[in-house]
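Every protein chain except one is present and positioned as in the full complex.
Coming up: chain A.
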Amino acid sequence: MRKSRVAYPLTWRVMDGLEGLAARLWPARFEKGLPYLMLAPAVLLVGILVLGLVQIGDSSLRVLDTSTFLMSEDLTLANYHRALTESFFATVAGRSLLGSVIVTIVTLIFAFPYAYLMVRTPSSALRKLLLVALFLPFFIGQVVRAYGWLIILGNQGMVNEALGLVGVAPMRLLYNYPAVLFGLVQYMLPFAVLMLAPALTAIPAELESAASSLGANWLRTFRHVVLPLARPGLVGAGLVVVTLSLTDFAIPAILGGGTQDFIANAIYDQFFRTSDQGMGATLSLMLVAVGSLLVGLVFMLFGAGTLAMTGERK
């Protein structure tokens, strides 16, 4: 008896018991259903989101009665009309769209050399340093980081004090459009690098050696070999950055100081300041529509990049 116990350890018996239990709860003939069962939580979550969208759609068709502060009973397109005609909303939308495009371009330009160096450096110490530097901001969080910029860029901040030492009068570095774009680029950089790195890893270094032996200097190697092959990574990273910065709330709120609102800030104001749920819902839906349109357009023009896991790329 003792001998057999050694040959068949306790952990195996426990596993056998668990497997038996699992087989009773989920018989083998249900096996085909298992993948769908595992899909269920995700489907449920997305489903709730869709229900929310329907609810928002309903709200967007009701206007706020300013005398009673209740939503109207009858459905109307007045909110959409206001959103499309009032110059305030056009300004916010234009600022957000232009901002997200600028942020995306600048971020990609900054992220590319970073990701390239991280992938290609022969020194593993440097690679680790670059990776840690990349992940550190993630641990800090967006609001704290934006607050950090307030301290650094403020009128009595480090930058202005340093400028004061060389005789430059204090400058207003905060609460303007460039400050918001600067904060967004800094916030987006790690995302872009993380999306680009796998795409660059997939380009064999030998291709660049080959290009140079065939007569291409580094600039032409970059232009004709690296850039075209990195396109899926650039598209993927660009999509992530453009959607995240278009919908960002904290950076425009903190670094813009209320003067540089993006769409998300306008939505927040409608819901929580003026309590105009209808207008807030309208702006939300329009943001979803514009974002989807933008992503769809990029998909059509450039393909889905690294976001489409077709396995076609080698």
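By our rule, contacts are C-beta pairs under 8 Å (C-beta built on N, C-alpha and C of every residue); 3 or more make two chains touch, one makes a residue touch a chain; residues count from 1.
Note that in this section contacts and distances are computed from a predicted model.
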"Iron-sulfur cluster assembly scaffold protein IscU", "Carbohydrate ABC transporter membrane protein 2, CUT1 family", "Putative spermidine/putrescine transport system ATP-binding protein" or "histidine kinase" - which is the UniProt name of the missing chain: "Putative spermidine/putrescine transport system ATP-binding protein"
Candidate in contact with the missing chain, chosen from A:I105, A:L130, A:L163 or A:A216: A:A216
In chain A, positions touching the absent partner: 204, 206-207, 209-217, 220, 224-225, 228-229, 314
